[in-house]
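Omission of a single protein chain aside, the complex is shown with its protein chains in their original locations.
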Amino acid sequence: MAEKKVAKNPMKKKKKNGRLDILTKGFIRENPIFIFLLGMCPALAVTSTMETGLGMGLLVILVLTGSNVVVSLIRNLIPEQIQIPAFIVVIATFVTIVGMLTEAYAFALHQSLGIFIPLIVVNCLIMGRATSFASKNKVSDSAIDGFGMALGFTFALMLIGATREIFASGAIALGVYLPLPFEISIINTEMYLFNMDVFAGPAGGFIVIGVLLALFTAIGNYRQKKKEAERQAWIEQKKKEAAERKRKKAMESAGDAS
Amino acid sequence: MFDKIKIAGILLVVGMVAGLAIVGVHTLTEDRIEENRLAMQYEDYVSIFPDMDLTNYEEKALDQDVLTTRITAYDSDGDFLGYIFIGESASYGGTNRVLVGVDSDGRIVKVILSQTQDTANIVQNVIDILDKFEGQAFGEVDYDAPSGATQSYDSIWRVVDAVSLMIEGDPTQEAFESVFEDADSYDVLFDHEDLAFVEEFNIRDADGTILGYAYEIDVDDENTVFLVVDQDDVFKGFVPKDAVDDETQAMIEAYDDHIDTPLVDIDPDTGDILEDAINDLKPLVETTTRVDYDIVVRYKDYIEDDEVVGVTYIVRTDGYNARMIGEVTIVDDELFSFVIRSHNESADWGAIIIDDGDLQEALIDADNPEDVDVKEYTTFDATSGATQTGEAMQRIVVAALEYHNEEGGQ
Amino acid sequence: MEIVQKSAPHLRKPNANVVRMMSDVAIALSPLVIFAIVQHGMQAFWILLVSVLSMVGTEYVYYQIIDKMNGEKFRINNKSFTIYNFSVVVSGLIYGLTLGDTVPLVVVAIGGIIGVFLAKLIFGGMGQNIFNIAAFARVFVVLAFGGAIAYEAFIDADAGATALGMLAGEARLDGPINDTYSYWTMFSGIGLPGSLGETSALLILVGGLYLFLRKSFDIFVPLTYVGTVFLLSLGVMVSTDAGWWFPATHVLAGGLMFAAVYMATDPITIPTTRPGRIYFAFGLGVVTFIIRLFGNLPEGVVFAILIMNMFVPAIDYHKWARNKFTVKSATIFSLVVIVTIILTAVGVNYV
Partner (left out) sequence: MISPTVFFVAIVSSMLINNIVLMRFLGVCPFLGVSRKTESALGMSAAVTFVMLVASVLTYILYYLVLDPFGIEYISTIAFILVIASLVQLVEMFIKRFSQKLYKMLGIYLPLIVTNCAILGIVEINIRENYAVQYGFGAGLAVAVTSALGAALGFALVMFAFSSIRERLDAATVPESWKGVPISLVVAGIMALAFLGLGGIV
């Protein structure tokens, strides 16, 4: 049994469900922050708490899904030469609208994100998805792609934010910035050692992302090594089988001869 | 050509649709955004008086060292809610902006640290104790400082203290106002050590003109009384600072008959501390003339063998630590003697230069005391603070000479 | 074909000399350690012990884990572990000596662990680090645990300020120090408040002299560093009429001497060429003095070391790094020095 398992070619990917794959790939495999290093500015600037990270993520979900849909809708109407300016207009429009909505309905979030709301316009992630995916695929796929990618982005921001917040204040709060009907601490260690101011500041942001990235790279490397080992084992086995076959053939022919 | 027009047209359409969408959302959200911005601007006010009507309040600029603004808050029915005092005071990282809310009963509603540059940990330490101000009545505010965030905390209680003075009023000022209606400010002149009164005040009106003088008498630990005279040394009565007990009140009332008689003509026979004060003051009033000068100067005749031979000036200035008072005697337009009568310099450094006497001699001997290099008379180890002590001494002599020359030694 | 690295990395790799150099530094530090324990009591001993142990322990555990991951067998003595050349011990000692005697031990330990991990191990260990390990650990502790340290010694200048702390902010030209501490106190360090190791200029000089005689450090770095601060404060003294206490305090009272002798001379994190080292030390002096005079913090040496560390590879950059001063570079450098002094001396009147 075990041998059979090894014998499966690990290089052959099993066929995945297309839509689900588009949705989930942004989470880990093509995570915009940890794998592609897109949108590092907001990843550093708005993640001093988990909630601001979540808020930024929500805005990006709205903008990215919206712009992907619109870009995909008009992809056949826009000539090649003016693609970029037209996309910029679309994205900037969405950002402006989302910014105004935030200011009206989530004012605390708007204040804490500050300049980084208009800066969503220049987030490479959004322009990148518009040119590389939405302008080539149909509307429903583009919507799913935008949503999934932004979800991955949100996940990364929340992870960074949670790490920084727990070190900076020893607790993770929810309901301070987002217009939620409650205000609670999800985690509260109440440990004085966790009051490391530095993690709320810029230096902590860089260091936390650096450490998380190293962690992700280490996990990736470990997986790749494992995969590589599996592949090597498979090749060995194939070689062995071939040798066996050869030997058998030789023996057969030898037997025939005798 | 047509292609280019087409491209331009498409861009135009995209732009127009985008513009329309933005304008649409803008009209939808405009009012709410404005509301939110207002709420943020007045966030601190609202957290003190949640019912405050933000469209109807009065703002008055206060001309003070610490307090900058007073907001009078009303609720939506137009009823008076209380005051919000805004003060600014220096702390470690920069200036702290502190808001103190006072309700109509004169109690503290809330103290808010609204702007600070101190580090988060220090601020946290301070915020924890701000709550204890809540509900306290002025006059009995408990200022117990926590260990740790000293400067931050100091900056806050300075503001609360200033508000307290404004609400409660300054007892000294009120006492003076009960004698002189126009009294607007006062300044401390001299400390007196061996006399029945401890401090001497100038009382001024709003223009800065001197209305009269007051002498503070500590009857006992609890009761303080001022002896007030006008600028012609006419007795204006004793007035209590704060409330005094019945015994002291009786002592004061015994002098009511003498009000509006010149001080030198009063000859009481009560045998209490108030009598001592009058007796101590009489010779001062008789022998000296008070003048108002940049550095406060007062002069009296210098008498030797019952003969007036010169003028003695008493000059007050600020030394390194606090007030320093010197007596400069000028005979025949020349410096004759210079004595430091009182000072607060530290015993190790500043006082050495005074006790040494070298600088006094040098100042008297010099043709022009302004040219004396004070630093030469300070020991190497004691340069910094002692130099300021020496410079204060120099200022005293120079001021006396200057005044003497201007007034012609009258 | 392009030759990228002029100062080859092997120059920075551990060699036989390192053991002698590092043990020399440890010997030079020992009078300071004894002085710290005498002056501050057992608390100083515990702080130094924890700071050294945390750094040594982190490095040991790290290399054991790395070996394990590479599939090697467990051995008690690990080949990459740098306790054998005293490098990590010296870092730990210096880090401990920059702390005040009121820092909680657990904070000391966290600073040591994070310091040696983030500033040394992930850069590839001994000889590869860009930033001074002790300086990074100290800065991290100050900024992370500002609250824990502040109340007693560092940030809130009112409560038990160090001698230099009295000169922070508004009071920077007031000079109350001589009223409190005599020159002898500031020179000998007896009774002077401050970090464990920084107070005694006398013992630091003794250690520096030992290192100089053993040729274990580049004497030009501390000379330039202290000289720059002295010249700048002299300029300010002249322009503000402050008096001799001003330069004396800036040289003697803070952590300047300690940093100049033990931290700024760390051969790994300073430039490789002689002129480069002098530019580096001059930069240290300027940054230190600017932070002290204009900044929020009373003390600037550790920040200055980190800031200048980040420009070390730039100073060493192959296109302009030279082993000797040329007439041109010497002229430009002297001009820069003069202009800096004049700017600081004039600028202090406008701030």
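Each chain gets a letter, A, B and C, in the order it is written, and its residues are counted from 1.
Methods note: a contact is a pair of C-beta atoms (placed from the backbone, for glycine too) under 8 Å apart; a residue touches a chain by one contact, two chains touch by 3 or more.
Computed from a predicted model, the values in this text were never measured in an experiment.
Among the displayed chains, contact with the absent chain in the complete complex occurs for A, B, C.
Only one of the listed residues, A:I28, A:L73 or A:V89, touches the absent chain: A:V89. Contact with the undisplayed chain is limited, among C:V18, C:I47 or C:L118, to C:L118. Which of A:A134, A:I172 or A:V198 touches the hidden chain is settled by the complete complex: it is A:V198. Touch with the chain omitted from the figure is made, among C:I34, C:L209, C:A314 or C:I342, by C:A314. Where chain C meets the chain that is not shown, the touching residues are 4-5, 9, 66, 118-119, 121-125, 128, 130-131, 136, 139-140, 143, 290-291, 294-297, 300, 302-304, 306-307, 309-311, 313-314, 316-317, 350-351. For chain A, the residues in touch with the chain missing from this view are 37-38, 40-42, 44-45, 84-85, 88-89, 92-93, 95-96, 99-100, 115, 118-119, 121-124, 127, 198, 201-207, 209-211, 213-215, 217-218, 221.
Although one chain is not displayed, its contacts with chain B can still be listed: residues 18-19, 22, 26, 93-94.
Note that only the chains that are shown with their structure count from here on.
Chain A and chain C have Cα centroids separated by 41 Å. For the pair chain B and chain C, the distance between mean C-alpha positions equals 45 Å. Each of the following residues of chain B touches two or more other chains: 119-121.
Multi-chain contact residues of chain C, defined as those touching 2 or more other chains: 146-148. Contact residues of chain C toward chain A in the complex are 106-107, 110, 118, 122, 140, 143-148.
The touching residues of chain A, when paired with chain C in their complex, are 192-193, 195-199, 201, 203, 207, 214. Across the interface of their complex, chain A is touched by residues 3, 6-7, 10-11, 14-15, 18, 21-22, 25-26, 28-29, 32-33, 36, 39-40, 119-121 of chain B.
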